[in-house]
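Quick one: the structure is below, questions incoming.
For this depiction, one protein chain was excluded, whereas all remaining protein chains were kept in their positions.
For chain A:
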Amino acid sequence: MGLTLTRAAQWTTSSSGTAKLESTPLNESLLKEILEFVEKIGSKSPQEAEHVFEEPLQWNTTLVASHFKKGYNTRGSTVKSNEKDSEGNPLLQLSPPSLYVRNFSQLSKLLHVAKDRKLQEVQACLEENRDPMVNILGWNFISKLDRTRSPPEVPIDASEKDVKVKLFILLQDIDKKILNKLVAEISEQVQLDPTIVTKEVELFKQCCTEGEERLLKSLRYTSDFEFSNGCRAPLWRQALGEICYLVIEPCDGEILNITCSSAGVFLNAGFQQEGDESHYERKSDFYEDLASLLKNRSPHFAENINKQVVDGEERGRAQKSEKQQENIVHQWERLQRALYGRKKCDTCQRWRNLGVLTVCGPAEEEKARKSSVEKKRPGARSRMKAELSASYSPGHLSSQRTKTSAGAVVEEQFSESSSETEEEEEQPERRSETNPDLPSEYWQIQKLVKYLKAADQTVTVLVLCAMMELDLTKETCQLAIQDLGGLEVLLNLLDTNDIRCKIGSLKILTKISQNGFLRQTIVHMRGLQRMVNNLDSPVKELQALAAETIANVAKDRRARRTVRHHGGIRKLVKLLDCIHDSANLRANMEKDLEVARCGASALWSCSKSSKNKEAIRKAGGIPLLGRLLRSPQENMLIPVVGTLQECASQESYRVAIQTEGMIEDLVKNLRRDNDELQMLCASAIFKCAEDKRTRDLVRSNKGLQPLVSLLAKADNKQLLAAATGAIWKCSFSMKNVAIFQESKALQTLIGLLTDQPEDVLVNVVGALGQFAQKPANKTAICNGGGIKALINLLNGTNQALLVNVTKAVGACATEKDNVAIIDQLDGVRLVWSLLKNPSTEVQSSAAWALCPCIENAKDAREMVLFLIGGLELIVHLLKSTNNEVRTSICAVVAKLAKDKEILGVLTDRGVVSLLAELINTTDNRLRCYLAEAIGHCCMWRNNRASFGEYGAVGPLVRYLESKDTSVLMSTAMALYQLSKEPSNIITMHEEGVVQQLIHLTGSDDSKLQEFAAGCLRNIRLLSLANQRAACSNENP
């Protein structure tokens, strides 16, 4: 602790004479380290902890007697510990405000007592005991041990000596540990690079020559030992930002003792004697570098340095060759740049940071980050401003890099991070040259890029060919090309007129644009515009390459937009037009097809944004794609079908695919033995088969069977998802289901209910829901173990999946026997609980599934009332704003209300008023189920009258104007029920119900007739009763 405290801690000297520890982050972390050490010493080395200090540590505490409880003897405001030393003195004593502590275990106990004030206590203790080591071990011991490194000769008993030595070692260790940590911390924010200092020194050493015009007589370091981080100052001085010490003898004047520190260069008091620390004292102002200090101190130097640098060449120096001179000027400039300008970006460092990080996965990334931090440390440059150091902290950088490597970079982030590195990663070039980490390709690429810049078209092509010889799929190469400025040159070549240069450039670009990071840069450098410009070149090869590169680059949203904005879509569509009839062009057919293939690939990439889909359509792309769909080559078909299936998310494309006969080709290609192509075709059918005609076309083209056989390739999940999706959509037609069943699709699908990714499951379950429309299949699904898997899926969270699962379960539940199985597996409860799902689609789908469950349950009452809060949930959902939810819930209410007891509960929950509130809807389906629900709810006590009171009867009568027979049916039923209440009849009559009911009695449906007639009868009965009553009133 001794060294740490004297060297590293930042002390302020207040006027009162007692030093204070400044509250700097450095000191804070130092205190924390010491605190942690003291707290742990008791458990780690108990023997040493018990050792009694030579002198107690004494300081003014803020703690008072009341803080001390167990193990202490409190008398008034003084406190003594129960533990005593061999002479019976208490090991801890408090006589406010002074506190005396005599061993480490007491110290750590005290800190425990102090709780959240422990940091202040440690600080106070250290401030008042400037040399704790002396207190702890005794002056004698320290002086002996420290100086001579031999055991003390003081006559003390052996065991005590042993403990003392151990404690000393312990303290030394922690001292060193803390120092190292602090050095590491400091290095991170250090600004002045030791390598820069080294360079400057090296430069001036060359100036220490003989003769009149030499700049300096001599220059040397005070120490020959160089730390691994490039500093020569002792560690604890490094903590203060000092790098090395120099002794310079100028031509005029005295010897200068110079300290180079991160804050600048200054004169020190001179180096007299090892161990004497006074020489570290600053004796001059800070200078920004060695040169400016020397200029200031030595007029001779000031006069000559300028001459040397500026006029060096003319003056033709005797001692130096001209070349050397030039070299100096060059180095000088470089140095100046490094020191002040920081203009040039050290691509190498950045390349390594980014390159390494993007290559490896997240796990290795952490490792790489650490290593890059370590690499940065030697470049210790102190940055005194806290905010700057914060932005420079490796964590910050790496978090940014993590983002970039995830491939989700927004351009701003990217440019930000690059400018940051430009500013901060400046390092002398020589360092990078000797860096062993860089692969040989890096230097090769550096050379090639240099040549590219200097060459005419002929040599450019040669250099490009040489570049192609490298392994451009390697990420290190790709990033090197970008960072060494090669990407810019390659893109610039696209603006030239030389076809061979353009072709060469594009051949490289197609390969390196596999890298997401480079794609960003290409877009950023307006690369896409240039590629688009080359799309209408008369040279086929160039067109094809440009399109192929666009296909790679346009994988990001921004890139796709750029292609569109520059008219790229139109040009790409034009490339598809390659099939000509004229015979003399057959020779060029192959080239044309290649162009079309590349065009289609580019369109596929672009078609991922909906505006581009529209643009492709407007440019007349659909018929051209349709024509290429008949191509026999798979490599052509893949991008074509890829584009089509991507675009099939749009109605216009689906119509076109159906009407232009593309279904036939899609089905044909399903049979090809190419997984990707099959997947794309299935996916296209998936998207298009929402339409009934399309489904029929798939069937008539015999496409259903191949779809089922695709299920065998269960390992390819993408293919499986597409195939099951297509089966699902196609099974909306019952004729298709029949054909699917012939190929035993049902069993296969049931087998796919477990261990599949969700996007497959959604489709499989959707298909099963459709299959279950056939009664025989319902039993098959339940018996085949399907129902269990389905119910398991009810526990999921994927909403699309839940919708389909509830549909399938609901479909199965229409069979009476199945409901028992479902209920047994807890399925009803699970479906019911899905009513709580936030998605309205899931809610309504669950409600629909409940209807058959309730209807077919053996004992619905027991089942429903068993579900606590279930009915409340149902009533609550009537308040939903979603019509589909309301409709489905009305249907559930209608089913539930058939049971008197349940109806009672529902009525208590206010179902009548909520139903009545819905009465003004115009939605026919809702009207139908609402009327049914009202009709069934009339069965309970005075609910009939309540409906009247809530004003439901009048609007209900108006439902009779509807042309929908199911609405008419349920309305007539409801009216019949309501008409059992005389007050409702009056309202009905006012609404003119009689005429319409009479009309309904003429219906074909006997049930409807019955309800209408029954209602009329009730009306009639009332009016008769009225008449009778009137008569009896008149004639009493």
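Some observations on this one:
In this text, a contact is a pair of C-beta atoms (placed from the backbone, for glycine too) under 8 Å apart; a residue touches a chain by one contact, two chains touch by 3 or more; residues count from 1.
Methods note: contacts and distances are computed from a predicted model.
The complex appears with one chain absent; UniProt names that chain "Calaxin" among the candidates "Cytochrome c oxidase subunit 3", "Odorant receptor", "Nucleolar complex protein 2 homolog" or "Calaxin".
Remark: the omitted chain is touched by one listed residue; of A:Glu87, A:Asp116, A:Asp224 or A:Asp456 this is A:Asp456. When you scan A:Val247, A:Ala269, A:Ala302 or A:Ala466 for touch with the missing chain, the hit is A:Ala466. Although one chain is not drawn, the whole complex shows that of A:Gly504, A:Gly703, A:Gly786 or A:Gly810 it is A:Gly504 that touches it.
Think of the hidden chain as still there; on chain A it touches residues 447, 450-451, 454-459, 461-466, 468-469, 499-500, 503-504, 507, 538-539.
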